[in-house]
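What follows is one structure encoded as structure tokens, with my remarks underneath.
Of the protein chains in this complex, one is absent; all others appear in place.
Chain nomenclature is as follows: A and B, assigned in order of appearance, with residue numbering initiated at 1 for each chain independently.
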Amino acid sequence: MSRKKFRDGSLKGWLYLLPALLFLGAFMVYPLIDVFIYSFEEGYNSASQTYFGIGSYNYAYVLHDPYFLQAVKNTFLLVIITVPLSTGIALLISVGLNSIKPLRNLFQTVYFLPYVTNTLAVGLVFMILFKKTAYSDGFINLILHWFGQGPIDFIDGPYWAKMFVLCFYTIWVVMPFKILILTSALASVNQEYYRAARVDGTSGFRIFMRITLPMISPMIFYLIITGFIGAFKAYSDVVALFGTDLNGAQMNTIVGYIYDMLYGDSGGYPSYASAAAILLFAIVLTITCINLLISKKSVND
Amino acid sequence: MEVVLQNLTKKFPSRDRKSRHEVIAVNDFTFQIPDGKLIGLLGPSGCGKSTTLNLISGLEKPTHGRIFFGGDDVTDLPPENRGIGLVFQNYALYPHLTVKQNILFPLQNLKGKDKLSKEAMLEKAMEAAKMVQIDELMDRKPSQLSGGQQQRVAIARALVKMPRVLLLDEPLSNLDARLRLQTREEIRRIQRETGITTIFVTHDQEEAMSISDLIVVMREGVALQIGKPQEVYDSPANLFVAKFLGTPPINLFNGRVKEGRIYIGEDPVLEIKGEEDGEVYVGVRPEGFVPDRKGALCCKLKGIEVMGRDISIVSENPSSLNPTVRAIIGTENKLNLEQEAWGEENEVRFSLIPHKVFLFDRETEERIQFEERGL
Partner (left out) sequence: MERKTDYDQIEKRAKGRRMAVRTVTYVLLTIWAVMVLFPFYWMLLTSVKSYGAYNSEYIPKFFTLSPTMENYVDAFTTVSLGKYLANTLIFTVITTGIMLFVVILAAFAFARLEFKGKNIVFLIFLSLMMIPNELVIITNFVTVTNLDMRNTFQGLILPSVMSVFYIYLLKENFEQIPDGLYRAAKVDGTSDLKYLLKVMIPISRPTLITITILKVIECWNSYVWPRLITDDPDYYLVSNGIQEIRENGFGRENIPAMMAAVVVISVPLILLFLVFRKKVMEGVARGGTKG
């Protein structure tokens, strides 16, 4: 009886699970263990697959690499600027979207478009809009010119200008997700709260601060947390704007640094890449934990 | 098809990890279901009636005991080979299939020599649909049907294979009151027409009483009493069965037997023969009260509810185990009531109809048979 049960139940279950287990084992679990091992193997040579010893040299190297420090600085700037800004603007737009009836669907559809476009492809369009070449100052400089501002090369020019373009494009790319989440959160707030508040003569601003915001605060925290995680992993939008030589452009991100270490002109160092990846993971984990703590605290209050 | 359950026992491992106790859902259940009858398995939720049904259907395997369908031992057969039809509480219709496809579904699973041609399948499906009068709705989806119609589709799907035994799990509990009445008659009719041995599970005693040939009252995995509905009602085997059957429920009192008399409080309500003295529970069916100025049982009147067909007299008695004592009197007794029953200060007096009075042992809660001596 028990043998039959095993054949009927357990074996069948594992059989159905087998493909998933194979894929996950080969391409997630094994690499996960391996990346830690790599990160401690000193002087790993990918050609001969040999290494000198075990230690924390890879971490020390990465932490002293000016390119890595530049990447960390860029990534942190990007996170600190884009996450609050994009969440705030998305909230504003969602509230506006929720207060209108005509054209609402049209606006929603339009706002979602960046989500379904190829980051690389549209990044190219942004690059062209912002770029100043010998033949043309570009579209953005044309607008700046109307306001009496001089032409700036946003793509190959000063650091702050490049950072501005990157933040601008990042916000443009992440907005659809945030607007979508916030509009559905707003739509799910029970209308009766609003009616009750209005009967009490509560002002619109007060309704927003005292009813709407607390009601959707879990979703806002969710967006902030996923926003942090996403922004820390920024890479392909940077490539789209500034090309693949990000170190040269001073615009590399941590993820970009990892890939550059792995492959490309300066590549071939999986150990350094692993150390950098684990550092990134540690940063993201720490920040996520802090975020969770803060959100828990303020939701409880 | 005669169905025999022999020492049927089902134990489940405990949900609680810490305790290693097993939960006994069905305990040593032995019962013979005569061919072509409609059987109601009745009991409160968690009494093991659904597990019993699942054991008969083969969806679960018994821990001990055997199950026979007309002499064949089916205990180890999978459900599909037992020749049963099962109707679920929530109907379990496939939402993505039309009514017709739902009814055809069991037939399409037939293999080998049982395999039917497309035409034969359609014919059988139509036949089953006609039986439950849904042949007009064959191309609808379940979501487009009312609860009652869905129930019919579920029955048709269960009938289409011409099962040897039809099992219904709480078939009426998702219907509203009016439909429930109608559908239970329908089930009765279909059962009569097909002559299929039918077992249905319910927690609603009225439902079970109204259509079953036999009812089985279960509690905690044990069959307490088996019999024709009226017999079980008139002669409950123990306190639980007496309490479970009947609306409004039976009135219970703390009482005692002393010197050939049954006392409720200080009121000697009945005289009986040769019973030992001692503390007992006295149960009186609501229709067992007769308002009577000279009646022995004295209660405090709380109110009268006129229901049309009959009247409820709601009163209180210090010995009652229920908050109120409820007596039901036919309306033709109204006159009698006004003249006869009232004593001093909102008092109401009753005499009791002896065969509506039951005695139960305080310890075992078993029924104590007694013989009346007359007043």
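In this section, a contact is a pair of C-beta atoms (placed from the backbone, for glycine too) under 8 Å apart; a residue touches a chain by one contact, two chains touch by 3 or more.
The model shown is predicted, which means the values in this text are computed figures rather than measured ones.
Looking at A:126, A:154 or A:221, the residue that reaches the missing chain in the full complex is A:126.
Touching the chain that is not shown, out of B:96, B:130 or B:355: B:96 (per the contact rule at the top).
Across A:70, A:202, A:226 or A:250, the residue that sits in touch with the chain not pictured is A:226. Of the residues in subunit B, those that touch the hidden partner chain are 57-59, 78-81, 84-86, 88-92, 94-97, 105-106, 109-110, 157, 161.
Residues 9-14, 16-21, 23-24, 26-32, 34-35, 38, 46, 89, 92-93, 96-97, 99-100, 103, 107-122, 124-126, 128-129, 133, 135-139, 142, 172-175, 177, 180-181, 184, 204, 226, 229-230, 233, 235-236, 239-240, 243-244, 255, 258-259, 262-263, 270, 273-274, 277-278, 280-281, 284 are the ones on subunit A that touch the missing chain.
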